[in-house]
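I have a structure here, written as structure tokens, and I will follow up with some questions on it.
Complex shown without one protein chain; remaining protein chains in place.
And now, subunit A:
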Amino acid sequence: MNNEALIAKLKAIVAPYIQDEEAFKNLSEDTDFVKDLKINSANLVDIILDIEDEFDIRLENEDMEQMLDVKSAMNIVTSKLNN
């Protein structure tokens, strides 16, 4: 899966949780989930579950701790998919 397709998928996953429409419109690899999209930190666990379902992967606590922005999410998903 190329980066663009991956970002599009992640964008759809985080859409229900975002609180900042402007930052969401301009979502890029550098977008931070909490700082930019203003996602309630409690919802990060829901995003993890949605990512697990979408890509049929399992994420560990360590993965979740790192998954704070789009880029880290892409890296983790890509590495899981390649395993």
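Rule of thumb we're sticking to: a contact is a pair of C-beta atoms (placed from the backbone, for glycine too) under 8 Å apart; a residue touches a chain by one contact, two chains touch by 3 or more; residues count from 1.
Definition applied: contacts and distances are computed from a predicted model.
One chain isn't displayed here; going by UniProt, is it "Branched-chain amino acid ABC transporter permease", "ABC-type multidrug transport system, ATPase component", "3-oxoacyl-[acyl-carrier-protein] synthase 1" or "(2Fe-2S)-binding protein"?
Record says "3-oxoacyl-[acyl-carrier-protein] synthase 1".
For the chain not shown, which residue from A:Tyr17, A:Phe33 or A:Phe55 touches it across the whole complex?
Once the missing chain is taken into account, the touching residue is A:Tyr17.
Could you please point out the subunit A residues that touch the chain left off the display?
16-17, 42-43, 45-46, 49, 52
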